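Submitted below is the structure of interest, expressed as structure tokens.
Here the complex is missing a single protein chain, while all its other protein chains stay put.
Each chain carries a letter (A and B) given by its place in the written order, and its residues are counted from 1.
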Amino acid sequence: MPDASAPGTDNPGAALLCVEGLCAGYSARAPIVHDLSLALRAGEIVALLGTNGAGKSTAMKAMACAIAPFAGRIVCAGTDLTGAPSWVAARAGMGYVPQRDNVFAQLTVQENFAVGARARNGRDGPDTDAVLALFPDLKPRLASRAGVLSGGMRQMVAIGRALLGAPRVLLLDEPSAGLSPLLVGRLFARLTSLRQHLPILLVEQNVRAALAIADRALVMVEGRLHLATEPDDPAVTAVLAGGLAV
Amino acid sequence: MTGGLAPYLVSVGTMIAIYAIAALGLNLQFGIGGLFNVGCTAFIAVGAYASAIVTGPHYRQGLGGFGLALPVGLLAAAAAGALLALLVAAMVLRLRGDYLAIASFGLATAVQIAATNAGAITGGPGGLFGIPLRLGQFWPDAAGPGAAWANVAWLGVCAALAAAAFMALRRLDRAPWGRDLRAVSEDPEAADAAGRNVAAFRLQAFVIGAALMGVAGGLYAHTAGFISPQDFLPILTFQLYAMVIVGGAGRHAGALLGTAVVWLLWSGSGELLAAVLPAQMQANSGAIRVIAIAVVMLAMLLQRPEGLLPERVGRR
Partner (left out) sequence: MIGAVVVDGVLIAAVLSLASLGLSLSYAVFRFPNFAHADLLTIGAFAAWSGATLAGGNAAPVLSLVAGATAALVTCAGVILLADRLVLRALLARRQSASVIIAAFAIGLLLRNVLVLIFGPGEVALDRDIEIARPVMLLPGLSAGRLTATESGVILATALLLAGLHIFLRHSPTGRDLRAVAEDPDLAGLSGLVVPRIRVLAWGLCGAFCAAAGLAILMLGPAQPETGSEYMLPALAAVVVGGLGSIWGMLAGALLIGLVESVTVHVGLAEWREVTAFALVVLVLFLRPAGLFGRA
């Protein structure tokens, strides 16, 4: 990737997340992600797209250090996280919201937030009030167990939990999954409001919604980065449609 | 064949053959079927008591006096193991693996308590004395030179039964049934989606394994001539797991090899300790042997979890 220099500086345009040559998967004999490089810079939302099974989620898991990569380098806000355990990544500022099982169902919303704040590591960041300002629907449910909430509310809890860790970058794996179109619109509107302080890497099936808020689009095909372009580039939809036909 | 090494080898060989049958049963349940039975002693014990009761004379205490032939006793042993397995399976086989472990652990305890307290049937804590030895009326082993050959013949019977179990399991394994069973234990959901009756496969593996354990129990009863609840302590289950794991869970040949290795280690360390330990420490030899087996098992689990004879990849 061009311009992925000087990670760790906070200049606009500097890469806060820098991934180089990432190979990852669940068995070293058959990696799912091959030689993936990308950079996420301050102030941007990047959509990571691809057909089912293209390796987006696996790539994101590896970036968040939820699974160990077989090769490559992951640097977040100046910290080399290659091969680090997940909590080290979280404490270094890697905010990650997995697609499924992304809240502690037995814990209350408040407790979910408090656990998320354990990643703060002395950084300044949003407090519970700021998260509640972003997701006011959660205010009356602070004392409820997260497991009893609706899918949309749970998604908000999951993002709120990640935000309370004062992340430097936010990785979201399919935040729209299972939400109604109305909820998707509201959620994505709030994500754009975060962009100023927090660059976001977004894996999405809902291509149109993702491209509407993204500054750049990356398209993966069969585990490799196939295309890096503007969100309104017609090649994106062409590749995705072609991928479906394969 | 008087004194010395030969009789020792015959008795070791007999025990290995008997353990091998139980280990093959456990390997079918655990190594291949993925069923975590922590209560093997329960099935071995009911097999031992069943055969002892069916073939036995009138015992001083306990049920007896039927005096049936040895093969009937062994059939009864297999049936007893299988019946107990059916009973347990009906209740808990559909549950998560660790629940089956808990239930089977409880079963072993319950069977031991039943054996201790249902004296009218089992002879109570004192057990059953005077079980017909070895081939019974087919090869009466009176004192004298005949006795030694009776032992050899008994070794032959036990080894033949172990070999038969081994061959039968291998046949089953290579038949569609075996492939389906492995598929069911590796990915129950996929197997279910592919139309396999997951519950039925588990039940069959569990019951066949338990029947083998029952037969092993019966053979043990006729080898020792005496059984009591003290013969069926949890250490026995543990030895079987050591055998299956050391040999390589999932392979029938592994179960045989593991049985030989672990039993030689067990029996050999007993002989060794008897020779080297000073007299006042002889009482500790049992504890030292258990510690040795436990350490071997832990080292195996950590360093070579696939066992001495690993399951061949891609054989399916």
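Note that contacts are C-beta pairs under 8 Å (C-beta built on N, C-alpha and C of every residue); 3 or more make two chains touch, one makes a residue touch a chain.
Source: prediction; values computed, not measured.
Screening B:38, B:184 or B:256 against the full complex identifies B:38 as the residue touching the chain left out. Here the missing chain is touched by one residue of B:30, B:43 or B:206, and it is B:30.
Of the listed positions B:175, B:274 or B:294, the one in contact with the omitted chain in the full complex is B:294. Residues 30, 34, 36, 38, 88, 91-92, 95-99, 101-103, 105-107, 109-110, 113-114, 116-117, 234-235, 238, 241, 245, 283-284, 286-288, 290-291, 294-295, 297-298, 301-302, 305 are the ones on chain B that touch the missing chain. Along chain A, the points of touch with the absent chain fall at residues 64, 66, 85-87, 89-91, 96, 98, 101-107, 111, 114-116, 118-121, 161-162, 165.
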